[in-house]
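Of the protein chains in this complex, one is absent; all others appear in place.
Naming follows writing order (A, B and C), and every chain is counted from residue 1.
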Amino acid sequence: MNFVTPEIAWAPLTPILIVLGAAAAAVLIEAFIKTPATRRLVQLTVTIGALAVALGMVVVQWVGLGDSAGTVVMTGKITVDAQSLAWQAMLLVFGILAALLFAARTADGEESFTSLGSVPPGSTEERLARRAGLQVTEVYALLLFAVGGMMLFTCITDLIFLFVALELFSLPLYIMVALARRRRLLSQEAALKYFLLGAFSSAIYLFGAALVYGSTTQIDMESIGIAIDFIPSNDAMLLAGAVMVVVGLMFKIGAVPFHSWVPDVYQGAPTPVTAFMGAATKAAATAALVRVMYLAFYPLEWELSWMFWAVAIASMVVGTVVALVQTDVKRMLAYSAVAHAGFILVAFAGLTPEALTALPFYLLTYGLATIGSFAVISQVRERAEDGGVAAEAVRLGQWAGLGRRSPLLAGAMALFLLSFAGIPLTAGFIGKFEVFSAAVAGGAWPLVLIAVLASAVAAFFYVRLIVLMFFTDVPEGAQDTVAVENDLLTRIVIIVTAAATVLLGIVPSGVLNVLQDAAVFLVSAG
Amino acid sequence: MQSLIWLAIAIPLASAAFLLVAGKRADAWGHWVGVVASSAAFLVGAGALLEMLGQDAANRATTLTLWEFIPGSDLNVNVGLLVDPLSITFVMLITFVGTLIHFYSVAYMEHDVARRRFFAYLNLFIAAMLLLVLADSYLLLFFGWEGVGLASYLLIGFWNHRNEYATAANKAFVVNRIGDIGLIIAMGMMFAAFGAVDFTTVFAEAPEASTATLTAIGLALLLAACGKSAQFPLQSWLGDAMAGPTPVSALIHAATMVTAGVYLIVRSAPIFNGAPNAQLVVAVVGAITLLLGAFIGMAKDDIKKALAASTMSQIGYMMLAAGLGPIGYAFAIFHLLTHGFFKAGMFLGAGSVMHAMNDQVDMRRFGALRGVMVITWVTFGLGWLAILGIPPFSGYWSKDKIIEAAFVGEGWQPWVLGGAALIGAGLTAFYMSRLFFMTFHGKARWTDDVHPHESSPLMTVPMIVLAVGSAFLGLFMATGDRFTHFLEPVTGHAEHHDPVIPIPVIIALTLALVIVGAAVAWMKYGRADVPETAPAGSLATITARNDFFQDGVNRAVFQRPGQHLTRTLVYADAAIVDGAVNKQAHGWARLGEASRKLQTGQVRSYAATMLVGVVLIALIIVVGGL
Amino acid sequence: MVSEVLFWIVAALTVIPSLALLFAKRPVHIAMSIVLVMVGLAAAYVGLGAPFLGVVQIVVYTGAVMMMFLFVMMLVGVDNAEDMRETIKGQKWIGFLAAGGLGILLISVIGDASIEPRLTDTVGNPEGVAMILFSEYVLVMEVLGFLLITAAVGALVLTHVPRLTPRRTQVELQAARVLAGANPVNKPMPGVYARHNALDVPALDPQGQPIEESVSRVLEIRRQTQDGQEFRAQLEDTDNPDHEARPHGAPSRDADTRNTRDGEEPK
Partner (left out) sequence: MTAMSFVYLAAILFAIGAAAVLLRRNAIVAFMGVELMLNAANLVLVAFSRMYGELDGQIMAFFVMVVAAAEVVVGLAIIIALFRARQTISLDEPAELKG
């Protein structure tokens, strides 16, 4: 046996390498810069710089694509094509916005992350750490690892490599979830739940991948797709394996019945982390699911369609119905995220080429609105007894009259909510329109009908919050209990996401045309 | 300039955004930004008009595709503007009157702390209204339609610290939503019938569609028009809308927005042409409203509400004309144009009077203002002569044509419609003269604390300009049927038909009724003393004074059930927000509560949910796949 | 072909201890059972022609992962027996049914598969694995590196407590102790002057009074100290016959020595 030097086309991987390299560098920065304040500044600069440069590289790659569909980086392992570049660009944008939110501070100079993750909440050590001005600046490194893992996730064509990337972006998320500054007990609870269920689902994914390997002798997606054509499609082991693989990805998307972690984790995690994973995890998981379905399990479309229908309907119904009775803003948006997982799965009906445009666009609009709305949430704070700023005011009742206190902030929130609801002139409308058209093209009009009904019902709880903000007066005696923060970085994020939401709602054609070019997979084999 | 017409929308919109964002820094000079933006929009419109006049009558419609809204789907929705004689007429009216009112508002709102915000809303309104009339598809028109609704809502409730004003704003909002449903339904039916909502496709395919379809679409459009234009039975909001600042009443609730319904009907001419029944309903609604408005106008003592009733009545005339088909379309728009001038002028006059009288609106406390407010008196008087239809002032040329056209036809229609129009003219003369005499003539019945004075030039100059328009615009436009020919490419050529009564007779009858009406008003309100408190009055007066109990009817028919519905919702809301489990929450909420219990917080239950899900799905698919 | 004996041994060695996961009470027992399972699996890998993996399995799982589990168990209390009564209603049934269903489903789908083993002699050997690992899978290897960095950073963030108060020098410590009113000199050892070298005998001060705190506090709490007075008596009896004359609480010898140091003549 002779060793054959592997042929790897490194160039298309530059964006990912930049991000992961910066992540490793960020770990070193942790070791070498002692002052927390300086470290924060350096980490923030490195993070945003790396993400921006990577974004630039993605654009360069995109332009360089020309008419070709993409490059096979390594046969059967990674393929960077137009579709994955579109997803990568989106993830990088989300990453930059999230990094800004990570660095945001309240007027009291308080960050969203705890000053020391290892000491018990409320202990003397925690107070000491806070007084010493410690900061968990490792979150920037973790963010970069997560973004890098997600970017890999979008272009991998191998089920086991996919598992590695899945863990690469999940582990940082598990950790970051546990690091909230306020309500840390909830944050740690959320981390434990997320971790345990995440590990559970990745075990299921892995067993599924093993079964698929067993029935096809292949592990890279294209070869699986080809191999399935040669075996009877009612091979039970293959079907069970495929179901388990898809379940692992649906868990990350947050679809019913694999959604239970979503509300708890969204509520418990530090708000910037919620914003990031609400937007980016869903996008990355959807990207991977698209690739798995279109490359590997395309021949099983008919068999698996039942699963997609059932899960999509269950997600839309459960997400919508339970969101109606929520009293916590973050939790309400979490259930709305579950409902949106349903809308995403609707587009998979029939595995049409239209979905390859519709899904990135939908995830882009959804992600922007998610980051924006959680950014707004991070600005609405409870006021402590001594007049200082306390934790986020997440009870619905505390949002009453926000429109009077801060019309622009409330207006932005209303915009994001309308976008979630899919009201015309917001990005969400175009996103829903595209997704539903894709499903109709796939012949799934009953599913679309249910989806339209679900969005109509869902509009109720979005509008309820808007009504609460603008048409309800601040309760008597509660005027001073809510403080509105005015952090520059957060404001930048809110303005950018709001502007994008409006622009994508009014002039979506530019982005849609770009994504139409991205609706191709590079198929190397066969 | 036609290709730059989008600037007319973009400039006021940008200005509105700027004024809203700029904050307190711009308080000192922000209003001038608003004025400049509106003037710029006017200049763009004027340029487009001049360019259009230089072209052949047949080539005057230009479609401007701005961008593709949703590319690549079966449903090609583009964002485009349509510049043709009809839309350019509206552009000119909106920007010209709008700019004058901007100037006027600078002085009128001088002492208001939120003047900058006011101008932002005004600019927003101008932009939305221009979008409405320039849109090349019903969808885009709908966005403008909603935009003007929003601006109107914001402006009516501008002084929302006063509770009844906020209520008025909400009322206008709700009634307008009812109308909007009509437009949405109409669009849905167009999608179903023609597969598109842009004017070109719809109008090209309308002649082939069945009459039933066209009638249904037409009626839905009429519902929309009724909501926006305060036509029977959705007229109730207009009177209350007078709660807004007077320039708003002049611009939105007299000259422009309320006429959007008429625009919608005239623009949809190809649809209505194929649906005679829908046309008849339009005409009848117009006739009812014109009489209803006139009756209400006779009994109101609030000067703005009387003017509002008059607006309602005059729009009734326009609707009537629009319902008559091709012979009426041009006259509807013509009257709309002249009305825009004289009614805006009179509203500004009323504002000037209110300014002088410490914001009083009760005409019974006015009187004998002729002496102290000469300019206001003269300009208002010109408007009064115009609305009465005295030749050669504007109103004569437009209203008389409508009355003539109403008498064209067969069977009972000309007699009923024509009769209504004719009687309406007499009633108009009465209530407008009543208003005029009560305000400017007779004895002074001022309260002790008022010291009337003429307003500043910034207010009087726009009034003078509008008065000149009220006086001569009609004559200019009517000479040689200039305006009718201008609109012909859009409204279609109308065959000449003879009315059932000879035209000279109609003219004579109309003038006679007008003179009688004015004379009666002079006897009762000009020469005789007007009591300072309103007499109890007969049943008819009370009925009219209370807007024909429209509010009561609305309350019983719409509001009560609606309230019950909202109350349940609010109750459920309160219960949910307070975290209490609401026993009576309807199905969804109960379902939600039930499903919520599944989220126990126990991570082991979550894992169980997942595992059961996996096993079930795998089982079904594996068994189903065998 | 695989040896049947091996299979049954492995089956017994994995399934039976793994049941401890469901039924054993003490986590330590469970962890040790899982170690057995891992060893069993390693045997299976060797039997299946993957000796390299077998070794890795032992090193990684039994050597590292399970030991880490044991460490954490010791941190959180090694002998916490779990109360096996189920607290969530119906969870036991759902759990057994779902897991049982999963097992039956998987076994039936595996049984349904018709896979013909290919008869080749290629078995796993470290060289072969290395060849493929560093050619085809080299990218995955590199990504694994990042994964391990993440894990290390994560563990540090969540568990490492840095020094929160400045480290104090001995001088500072001493000063603080004196300020707090502590005795500046060393405590006497138990038994000093008491003519006894047992830990439970209090030392005697120069007056011969027992110093109770010279005995370890642990003994005191356990009431295992000797009575100091008793040893004092011994002292009086043997060493200092004129001690009797001095009344209780009279100036001590301390005072005398001080006087002496001051230069005065002793009596």
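Convention: a residue touches a chain if its C-beta (ideal position, glycine included) is under 8 Å from a C-beta of that chain, and two chains touch if they have at least 3 such contacts.
This is a predicted model, so every value here is computed, not measured.
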{"item": "For the chain not depicted, the shown chains it touches", "value": "A, B, C"}
{"item": "Candidates B:V148, B:A608 or B:I621 - the one touching the absent chain", "value": "B:A608"}
{"item": "Among C:I110, C:L199 or C:L219, residue touching the chain not depicted", "value": "C:I110"}
{"item": "Of A:D81, A:E110, A:E189 or A:D235, the residue in touch with the unshown chain", "value": "A:E189"}
{"item": "Residues of chain B in contact with the chain not shown", "value": "596, 599-604, 607-608, 611"}
{"item": "Touching residues on chain C - with respect to the absent chain", "value": "1-4, 7, 10-11, 14-15, 18-19, 21-22, 27, 30-31, 34, 37-38, 41, 44-45, 48-50, 52-53, 56-57, 60-61, 64-65, 68-69, 72-73, 75-76, 80, 82-83, 86-88, 91-92, 94-96, 98-100, 102-103, 106-107, 110-111, 115, 117-124, 128-129, 132-133, 137, 140, 144, 147-148, 150-152, 154-155, 157-159"}
{"item": "Missing-partner contacts on chain A, residue numbers", "value": "117-121, 160, 163-164, 167, 171, 174-175, 178, 184-186, 188-193, 195-196, 199-200, 202-204, 206-207, 209-211, 213-214, 217, 219, 263-264, 267-268, 326, 331"}
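Simple rule for what comes next: only the chains that are shown with their structure count from here on.
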{"item": "Higher-contact pair (C-beta pairs counted), A-C versus B-C", "value": "A-C"}
{"item": "Centre-to-centre distance between chain B and chain A (centres being mean Cα positions), rounded to whole Å", "value": "45"}
{"item": "Distance between the centres, which are taken as Cα means, of chain C and chain A, whole angstrom", "value": "40"}
{"item": "Multi-partner residues of chain A (at least 2 other chains)", "value": "236, 239-240"}
{"item": "Multi-chain contact residues (two or more partners), chain B", "value": "605, 612, 614, 618, 622"}
{"item": "Chain A-touching residues of chain C, taken from the complex the two chains share", "value": "105-106, 108-110, 112-113, 115, 127-128, 131, 134-140, 143-144, 146-147, 149-151, 153-154, 156-162, 164-165"}
{"item": "Chain B - residues contacting chain C, complex", "value": "600, 602, 604-605, 608, 611-612, 614-615, 618-619, 622"}
{"item": "Chain C-facing residues of chain A, complex", "value": "1, 3-6, 8, 20, 23-24, 27, 30, 73-74, 76-78, 116-119, 125, 128-129, 132, 134, 136, 138, 141-142, 145, 148-149, 152, 158, 160-161, 164-165, 167-168, 171-172, 174-175, 178-179, 207, 211, 214-215, 235-237, 239-240"}
